[in-house]
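And then chain A:
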Amino acid sequence: MSPARNSPHLAILDARGLVKRFGRVTALDGADFELRPGEVLGVIGDNGAGKSTLIKVLSGALAPDAGDVRFNGKPVSFRNPLDARSAGIETVYQDLAVSPSLDIAENLFLGRERRAPGIMGTVFRRLDREGMHREARKRMSELGILTVTDFYQTVETLSGGQRQAVAVARAAVFGSRVIIMDEPTAALGVNEAARVLDLIRTVRDRGTPIVLVSHNMPHVWEVADRIHVHRLGKRAAVIRPSTHSMTDGVALMTGAMAPGDADGAAD
Partner candidate 1 sequence: MLQRLHHYLHRHPTAAPGIVLALAVMVFGLLAGNRFLQPFNLSLVLQQVTIIGMLGVAQTLIILTAGIDLSVGAIMVLSSVVMGRLAVDFGWPPVISLILGLLVGVACGLANGVIVTRLRLPPFIVTLGTWNVFLALNLWYSRSQTIRAQDIEGAASLLQWTGRTIQVVGARFTVGSVLMVLLFGVVWYALTWTAWGKHVYATGDDRNAAELCGVRTDRVLVSVYTVAGLICAFAAWALIGRIGSVSPQAGLTANLDSITAVVIGGTSLFGGRGSVVGTLVGALIVGILRNGLALSGVELLWQEFAVGLLIIVAVALDQWIRRV
Partner candidate 2 sequence: MIRQRCALVGLAALMLTSCGGSETIVGLITKSHTNPFFVKMREGAEAAANELGLDLRTFAGRFDGDNDTQVQAIENLIAAGAVGILITANDATAIVPAVQRARDAGVLVIALDTPLDPPDAADATFATDNLRAGELIGRWAAASLGDAAGNARIAMLNLNPNHITVDVARDQGFLQGFGIDIADPQRVGDETDPRIVGHDVTQGAEEGGRRAMETLLQRNPTINVVFTVNEPSAAGAYEALRAAGRHRDVTLVSVDGGCAGVANVRDGVIGATAMQFPLDMAVQGVQAMAEYARTGAKPTLPRDQAFHDTGVVLVTDRPVDGISSITSEDGLTKCWG
């Protein structure tokens, strides 16, 4: 039991009444969302339920037509993913996470490179490659994902799970306040998926809450503290894996079970 779960319910990221329409289609129909500090929040929902639209709004890729988003209690409106990133919300996409031809350290620090000290850094803008490598190695081993023998090899030579690990490490290294993970285990084998789930737990335990969007029920049930069920453009229910089964989750997703029937939504 993570101690964070017992802290007062001050959401770190929440949203009320989000509406988003694409022409005739209403993707979000007054959706709510709440992420608490120190937790892993699973987000499940059928295809077309509006999950990905919700995530895009939270990560700054889309602006909602109505509704508000608050970060640490203060209202925010993100114009693009970079805005969200600067606020501390990092989104880790499954495919578009890394630059294949750069190595691990370069990927970790992409966009936030460190310069060498002194004149070489300021005038000649030389990068502190050795420093970045040291830092990368340290952080990756702290997160327990230093399985790579040659740290200088390019990321394209890494397996899917290792690349995912690099992407997550990047988010964790830079002290982001929230990490949103979109289908992180979808293309991974059993072992690799298990490692990513471990990583998720480690990151959570170090104090960063995670939003885990996934179709994979067993994985969600394994790591999530609470689960947000999305249906028909709205949040249908919030349940806990400890009190609800995967079948319940599926039933809520498809509408077979009405939200009221779900025994006491997670408080």
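Keep in mind how these were chosen: all candidates are chains of the complex that A comes from, given by their letters.
The rule is short, and it goes like this: a residue touches a chain if its C-beta (ideal position, glycine included) is under 8 Å from a C-beta of that chain, and two chains touch if they have at least 3 such contacts; residues count from 1.
Everything quoted here is computed from the prediction, not taken from an experiment.
Chemist: Scan 1 or 2 and return whichever one touches chain A in the complex.
Modeler: 1
Chemist: Sort out for me which residues of chain A touch candidate 1 in the complex.
Modeler: Those in contact with candidate 1 are residues 81-82, 85, 91, 93, 96-102, 106-107, 110-113, 115, 124-127, 129, 156-157, 170.
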